[in-house]
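All protein chains but one are shown at their positions in the complex.
And then chain A:
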Amino acid sequence: MSIRNQACIAGIYEHPTRNAKDISLAALHGDVIAGALADAGLGKDDVDGFFCDSDAPGLGALSMLDYLGLSVRHVEASESGGATYLSQVAHAAEAIAAGKMKVAVISMAGRPRADAAAGGVAPRPFPPSTPDLQFELPYGAELVNEYALAAMRHMHDFGTTAEQLAWVKVAASHHAQHNPHAMLPKVVTVEEVLGSPMIADPLHRMDCCIVSDGGGAIVVVSPDIAAGLKRPVVKVLGHGEAVKHQNGGRIDLTFSAAAFSGADAFAEAGIVPSDIDYASIYDSFTITVITQLEDLGFCAKGQGGRFVADGGLISGVGRLPVNTDGGGLCNNHPGYRGGMTKIIEAVRQLRGEAAPQVQVKDCRLALAQAMGGSLGTRHAAATLILERH
């Protein structure tokens, strides 16, 4: 069985806030769920499936279902970091195809800025019993220097340059200027990226995504529900998910799990990368985009730097329009998790509802790609291929 054409995305909502100091985590979830349902033209009582990640308050989904008064017959609280929501769209499609539910809500929210401002110390992500951490934390391993390890090796093996990395940020900033909600709406140049402080060689501050509060939600419905809705819906065509890790010490940082998730998604959708009109590519760091573009087959391995250079990702002028909302580098990266906004902008593009300056003409096929965890140690990747109905 395939999920191809078995489910549709009928509603999306991205929270407009980037600083939620006056909004609780539960209320953020409530805001985005109500927003996505309203966008779909559906109500609370239509929902019979619920999906969230491990950052949702309470045990799994229980507290959120209680808080919102939702009654569902299919629940998934799963975790693959920023890639979670792309997998959940596919898992929702699977459950819909199996007849387990008809209307699923996928919700994510986070408020790391508000939590930090309130004096909270950033929580340690995992307990010491996590088997790998004792071999990493003594070395000062953080997300940024782990991704930097991958970037450094990419530069060494393929001649990728700091300028090429910078072009990913430059393209995001060109898009963000047209997004009234973007946290960093100012256009920047390659020189400005290279002139920003070095954080972890070769990654400058502007090679790194923002930290923001907020969240988003998606409504996934069965085709028969979709047929009765007024708003344009988007079909789920293909999906793949994969995990790549240190493999007992056989480490190759030059590719990501997107190599596997992308191949599966394209095979299920029955299309090839050159068919894609728009792509949302998770941009935790600039290297994240270059590596995934290669792994998805938009260019050959090692050619990602050349692919993104000279405005390659800028809508209307480049080779492939990528992250037209400004991405995690400029627009929004709620709760350190990028996947939700990646799906949302892909749906906007397919509906023709992106900002007019960045809307892809006759956008029919879109890809959303996300990664959760660390490119430098272990991560999950998920790919979604979506089609305009």
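As a working rule, contacts are C-beta pairs under 8 Å (C-beta built on N, C-alpha and C of every residue); 3 or more make two chains touch, one makes a residue touch a chain; residues count from 1.
Here is the rule we go by: contacts and distances are computed from a predicted model.
Trainee: Would you mind picking the UniProt name of the chain not drawn here, from "Succinate dehydrogenase cytochrome b subunit", "Catalase-related peroxidase", "1,2-phenylacetyl-CoA epoxidase subunit B" or "OB-fold protein"?
Mentor: "OB-fold protein"
Trainee: Decide which residue listed in A:I23, A:V47, A:L149 or A:L165 touches the omitted chain of the complex.
Mentor: A:L149
Trainee: Residues on chain A that touch the omitted chain in the whole complex?
Mentor: 128-129, 131-142, 144-146, 148-153, 156, 197-203, 246-251, 253, 377
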